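Of the protein chains in this complex, all but one are displayed in their positions.
Naming follows writing order (A and B), and every chain is counted from residue 1.
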Amino acid sequence: MGIEEKLGDMGILTVKLEEAVNWARTRAMWPLLFGLACCAIEMMSAQASNYDLSRFGMELNRASPRQSDLMIVAGRVSRKMAPVVRRLYDQMPDPKWVISMGDCASCGGVFNNYAIVPGVDEVIPVDVYVAGCPPRPEGLIHAIVTLHEKVRHEKIRDWA
Amino acid sequence: MTEKYEHIDESTLDGMRTLVTEEAVEGKTVLLNMGPQHPSTHGVLRLLLELDGEFVVNCIPDIGFLHTGVEKNMEAKTYTKAEVMTDRLDYLNTVGNNLVYCLAVEKLVDLDVPPRAQAIRVILTELQRIASHLVWLGTHALDLAAMSVFLYCFREREMILDILEMCGGQRMMTTYFRPGGLWRDVPVEFEDAVRHFIKIFPARIKEYEDLLTNNPLFIERTKHIGVLKPEDAIRWGVTGPPLRASGVKHDLRKVRPYSGYEQYDFEVATHTDGDTYARYLVRIEEMRQSLRIVEQALNKLPYGPVKSNNRKFVPPPRSEIGTSMEALIHHFKLWTEGFPAPKGSVYVAVESPRGELGVYLEGDGGPKPYRVHWRTPSFVNLQVLPLLAKGHLVADLIALIGTIDIVLGDVDR
Partner (left out) sequence: MSELVDKVVEALRSRFQAEVSTFRDETTLWLKAQQIVDACQFLRDDFQFDMLEDETAVDYWPQETPRFHVVYQLYSYPHNERISLRVPLDGNAPSIPSIVSIFPNANWHEREIWDLFGIRFENHPDLRRILMPHDWEGHPLRKDYPLGYEEVMFTFNFDEIDGRKPYAKRYPEG
């Protein structure tokens, strides 16, 4: 699309541009403050001093979806909350990624009943899933590193 | 079948007429939605605020965004399997939820608990109370813009989570307490870890107090904010630190002791002012008293079994299964069907860090609970928020949500 059409495939220059942009995107991803339930406490633990998230550039959580690029869905999504999640996801500007943290957000977890959406991927598309109830902060950090790996391999024609 | 009239249509002003005052309808006050996703609501709480400038005229909480259907889901599982869901209600007091559920099941089926199990239950519950108050302190101070307290509190909480992981295998949702005692005995490193924690923690509490208690900014933001009178607190059923900070000296661990609390010597922290600063002081003092209880329980820890001997309800140890036929039969019955409970209902309440946490458990003769109802402190304490917030600024409202110490898992179940 876009850049590739205009500039044509300039070989090594587009590759370098991809690498540079993807590198920049991984180094300072700002998460949206979206802790729902118990996994939010482990997310807060991950952000605190023992397992520090600010070394990934995630020092602050932005409260407004318009200013964030990563949504960590931490906790169970109930049927009343699902439209809110979708609306927040739609309000985030591109590029955006989603980490589904914990069992409840990935597959419904311990709960299998009328009130919980079985997996937040029925509401928003997810990039990385983290297992655990709640996952250890190291698990969340592994998910972030995996997401960085995924972002580094994105191609220019996906986002341009 | 829901009738039409009790659905409030929030998109038009007409629909909201029953909830808001006349001034909002006329346009003199502003209706603002403090939505489910907000940095300071400690979870997914939605508040509908009616503001006159910056002053809150009325605040209407809208809950249910974390409704998990735990009560109905527990009816579909046996008593032991349903305990897994109890951790996830008030997720900052996971061990306390397990405790109240186990006490209720033990009362229903009339099961004994050996003294060593009771003492270890007390130690872990009090450590969990300290951990919960640490999260409260960290997030409350964070809302009032004191960020370093948050980092200090989580540093201590990691030590407590290490102790819980050592015993139960998991940092937060341990399900370590089982009906009849504990899952297994504590490991050998447990005593050293707890003693080390007891040694260093008083100095850390002093650190938090040095940062906050005499800080003029903190005092300015918390004194005379949200005064709760004792008569109002009793009428509205408020329990826990908000009740004790208003002057009513009532702690379930003292007036209706459970799990061996009568053997330990501790004070009930109270204060008379009933404002946010008083609730802060009460919780800091509770942390100190909890540490006292942990030390006494650890010193007096008796030797003995950690599970009841009643094989009808408690699974036998694996070593016995190879030698005894009855043990094998009991093990088989417990794992495939579960134990039956008599017909009848019990209500058991304990003192959680947030207030009175109660379980209403009804059995019907089968292996699954017929009805489980959780009387959660946050659900009842949150009703008092509109009363406290009248006439205060929006910034004070943030302090009030923090000081009532609600956990949305508790509110919505």
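A few comments on the model shown:
Keep in mind that, in the parts below, a residue touches a chain if its C-beta (ideal position, glycine included) is under 8 Å from a C-beta of that chain, and two chains touch if they have at least 3 such contacts.
Here the structure is a predicted model, which is why all the values come from computation and not from measurement.
Although it is not drawn, the missing chain touches A, B when the whole complex is taken into account.
Touching the missing chain, out of B:240, B:358 or B:409, is residue B:358. Within the full complex, the residue among B:248, B:298, B:321 or B:395 touching the omitted chain is B:248.
Of the candidate positions A:25, A:62, A:79 or A:142, contact with the unshown chain belongs to A:79. If you put the hidden chain back, the residue from B:81, B:256 or B:312 that touches it is B:256. Residues of chain A in touch with the missing chain: 79-80, 86, 90, 107-108, 112-115, 118-119, 121-125. Contact residues of chain B toward the unshown chain are 1-2, 6-8, 18-19, 63-64, 67, 69, 71-73, 76, 107-108, 110, 234-237, 248, 250, 255-256, 344-347, 349, 356, 358, 360, 362, 370-371, 373, 375, 379-380, 382-383, 412-413.
In the analysis below, only the chains that are shown with their structure count from here on.
Averaged Cα coordinates give chain A a centre that lies 30 Å from the centre of chain B.
By the touch criterion stated above, chain A contacts chain B in their complex at residues 32-38, 40-42, 44-45, 48-50, 61, 63, 65, 75-76, 78, 80-81, 84, 88, 110-116, 133-134, 136. Put simply, chain B touches chain A in their complex at residues 35-39, 43-44, 64-70, 72-73, 84-85, 88, 91-92, 135, 138-139, 150-151, 154-155, 157-158, 161, 171-173, 408-409, 412.
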